[in-house]
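The next block holds one structure in the form of structure tokens; read it before the comments.
Here the complex is missing a single protein chain, while all its other protein chains stay put.
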Amino acid sequence: MSTMLRTIGVLAALILAVVACTGPGATTAPTGTAAPTASPTMAPTASPTSAASPTTAPSPTDGASPSPTGAATPSPSPSPTPPPGAEEGTLTIWADNVRAPVFTAVAEAFTTEYGVPVQVYQIGFGDIRDQLILRGPAGEGPDLIVGAHDWLGQLVDAGVVEPLEIPADKAANFQEVGLRAMSYDGTLYGMPTGSEAIALYYNKDLMPDGNPPETWDELKQIAAELQEAGTVEQGYCLMRADPYHSYPILTGFGGYIFGENADGSYNPEDVGLDSEGGLAYANELDSMVKEGLLRDNVDYGACVAMMTGDAGANAPRAAFFITGPWELPNFRDSGINFGVAPIPTMEDTAAPFVGVQGMFVSAFAPNKLLAQTFLTEFMATDEAMGDLYEADPRLPVWIPLAETITDADTLAFTESAAAGNPMPAIPQMSSVWTAWTDAINLIFAQTEDPETAVENAAEQIRTLIGE
Amino acid sequence: MSGPTAPAEVKPAAAARQGRTLGVRSRRRISLSFKVLIAVLTAVYALIPVFFVITASLNPLQTISGASLIPTRVTFDHYARLFNSPFHPWPQWILNSVIVSSLTAIIVVALCALAAYSFSRFRFRGRRLGLMALVLVQLFPNMLAFVALFLLLQAIGNALPSFSVAIPGVGTFEPARLGLNSLGGLILIYAGGALGFNTWLMKAYFDTVPYDLDESALVDGASHTQAFRYVVLPLVRPVLAVIAILSFISTYSDFILARVMLSSTENFTLAVGMTLFIRGQFTQQWGTFAAAAVIGALPIVITFLLLQRQLIGGLARGGVKG
Partner (left out) sequence: MTGQQEAPRQRGASSPILSLIWRLIALAFIDAVALLLAYAFFGGGLGLAAIILLAITAAINVIFLVDRLYPLRWISPGLLLLVLMVVYPFVYTVYVATTNFSSTNVLAKEQVVERLEQQFYTPEGSESLSWRAYRSPDGDFLILLADPSGRQLVGDPAQGVIPLDEYQATFGPIDPADNLPTSIDDHVKLSRGESVRYLTALSQLVITDAEAQLRIVSLDRAELGRQRFVYDPATDSMTDQQTGTVYRAEGGFFVAADGTRAPAPGFVQVIGLDNFFRVVTDRRISGAFFGVFTWTFTFALLSVLTTFALGLALALVFNDQRLPLKGLFRTLAIIPYTVPGFISALVWVGLLNPNFGPINGFLRDFVGVNPQWFSDGTLAKIAILLVNTWLGYPYMLIVALGALQSIPGDLYEAAEIDGASPWQRFSTITLPLLLVALAPLLIGSFAFNFNNFTLIDLVTEGGPPTPGAVTPAGQTDILISYSFRLAFSGGRGQDYAFAAAISIFIFAIVAAITIFNFRLSRRLENLTG
């Protein structure tokens, strides 16, 4: 026992000695930015599955991949770079791989003019929303993010984005639809930078008269003839597991996803997948598969390859493909004689989904005012919007820019978008994609009666939303 | 068909069956050709995806619809494009992966060996329970663990004093960086997660080293530490190598945890960098993806192939028979 006491005594003395030597001066107290979040915030996570949100499908536009224009590397600093949480005085932006280089270049001008350093970080587009929800509250988030308007539901619910105020004179330069898409529950949260909607890419050489079909039946007929003649492998290309691209067919036959309220917002209680129009849509898909116009297991990359003839290396193997403006660079590079037209009418006008992309201010941004100013002073200008458009040719929502567009393709997309419906931003949308995808897959695989498939899907959606 | 094959000479007892010697030999030849067939088929099975990916990375066509097993045209464009991507510093990523995986392997082997020695040599209360717990602890589907770990690393990072060490000519670095967005923190997480089952395995292997060896050393006046270091450790080297390599490989491929803990591009490991890259580019840019896949797999393939001799040879040579 006495050995024990002796031991303890010696130990205590040693400890005191060591502590005295090092002393509190050795510790740098936790920095101020950590303080508010020191009460362990429960920060959620990037979901392990990439949720089937279609914004990940169309946007991987690597159109810009043949060298991002004059990309400036985030300057390699000799000391360890701070994590992409923002620090005082530096504006931090999270962007995807397409826009990151553009913002880096564009931000240089901002730094030159105002003396504020800007740090752009690249994050996979599909991860940005989840990462913001994870890191924002924990104090590790950015000031600004690039995002899609249909994220707003989740972002606002989680409380990670800040309302934005755009001065009236600047706001007047934005298209109404863009501002509306960036709003949720009547409050504006982001600044739109571009919109997108899908339209019909068609191969002019393969058209009987060089003109695009005006009606859906016409399209199917041409496609069938081309397939029969062996000129193409697939007349009209539609992917499995992609509700986003099949939506025009749904609306074209009178169906809908969510009914609209009087004020134009979506009513999640009214699911339209198994409405009359929805059933007609299912039957249409089914008959197209049966007729051989649609094949299972064709994915997005394959469609692009077939349309462009493997980027111009071979003869094209498809004549029609409905997709968005992000593919324009690929099509142009391929040398195919293609055109863009609005989606042919079916029983109704075929309305595509309209997606608006823009920038949001994080609710946990250390430089909130600065971020907002960056948007309203700097991004909302002809130069910045023009640069963005050049790198990523989505439909401009900046009116002065939109007015200068003479490119026939972009105009066709604009026309298509004008007839479109904004993608619902309500959080319930995520439940929709999975069930809808399953229904489409069942029809493609011909393992289920089409009407039953969409009826089941609608039921699932109602159950999920009902919780 | 099993174990070291008996020498081909006719054994005394088998001489009685000499009448069937011819049958035995031709049976042996058939069984050999059968084995060669199996070996070849397996090689094909193993290599088809590898071949496919290499071909795809050299194929100028970017999409899977153009992919074929036999290359018709060869181009290095995809690789060039990868290395020209300023947001994808592949060499840095490879280095990070190697650092993280190596240090994890070392820490895991060290800690597991210590613990395994204790479980194997000593009898103490809670030993059996502890062993079972080691296994059970690995069973938890830790998909949500990274929320907890994220907060933990954040707390550690905030509490640890950050000081830098300047080495003239090399640069400054911060050894105490164990928080978020640091390789050190990631290493700690990986090491911790690998301890359970590996300790269990090591203990089983330690058990095959007879205690008499320890005893004789202890009787001669050695301490347990010395017995561990000089008697047991050399004999269990194979399992140390195995565990090291297995840890290395599994941490090399992890991207779920790394993706959450690391946030700045230059700290990414290769796996994270690849997912950054793969997201959405998988089928759209099959060629580039394939090139990235080759780059991603190459370091570990090479390392492993160089070390496989130690790995397998060690397992055979080491241990104590009987």
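In this document, chain identifiers A and B correspond to the written order of the chains, with residue numbering beginning at 1 in each.
Quick note on the criterion: contacts are C-beta pairs under 8 Å (C-beta built on N, C-alpha and C of every residue); 3 or more make two chains touch, one makes a residue touch a chain.
If you're wondering where the values come from, they're calculated on a predicted model, not measured in any experiment.
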item: Residue among A:222, A:285, A:302 or A:346 touching the omitted chain; value: A:302
item: Interface with the unshown chain - residue positions in subunit B; value: 1-6, 11, 13-14, 31-32, 35-36, 38-40, 42-43, 45-50, 52-53, 56, 64-69, 111-112, 114-115, 117-124, 130, 132, 135-149, 152, 155, 158-161, 188-189, 191-193, 195-197, 199-201, 204, 207-208, 210-211, 214, 218, 221-226, 238, 242, 246, 249, 252-253, 255-256, 271, 274-275, 278, 282-283, 286, 289-290, 293, 296-297, 300-301, 304-305, 308, 311-312, 315-316, 319, 321-322
item: Hidden partner interface residues of subunit A, rising order; value: 4, 7-8, 10-11, 14-15, 17-19, 22, 24, 26-27, 29-30, 34-45, 47-49, 51-52, 88-89, 113-116, 130, 133, 137, 153-154, 156-160, 165, 167, 295-299, 302, 363, 366-370, 372-373, 376-377, 427-428, 430-431, 433-435, 438-439, 441-442, 444-445, 447-448, 452-453, 456, 459-460, 463-465, 467
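The rule is short, and it goes like this: only the chains that are shown with their structure count from here on.
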item: Rounded Å distance between subunit A and subunit B, as computed from the means of their C-alpha atoms; value: 37
item: Subunit A - residues contacting subunit B, complex; value: 26-28, 30-31, 34, 38, 40-46, 48, 50, 56-57, 59-60, 62, 65-68, 71-74, 76, 78-85, 97, 100-101, 121-127, 134-135, 138, 140, 299-302, 304-306, 310-311, 313-314, 317
item: Residue ranges of subunit B touching subunit A (in the complex, touch as defined); value: 60-66, 81, 84-87, 143-144, 146-147, 150-151, 154-155, 158-159, 161-162, 164, 171-174, 177, 180-181, 256, 259-260, 263-266, 275-276, 279-286, 288
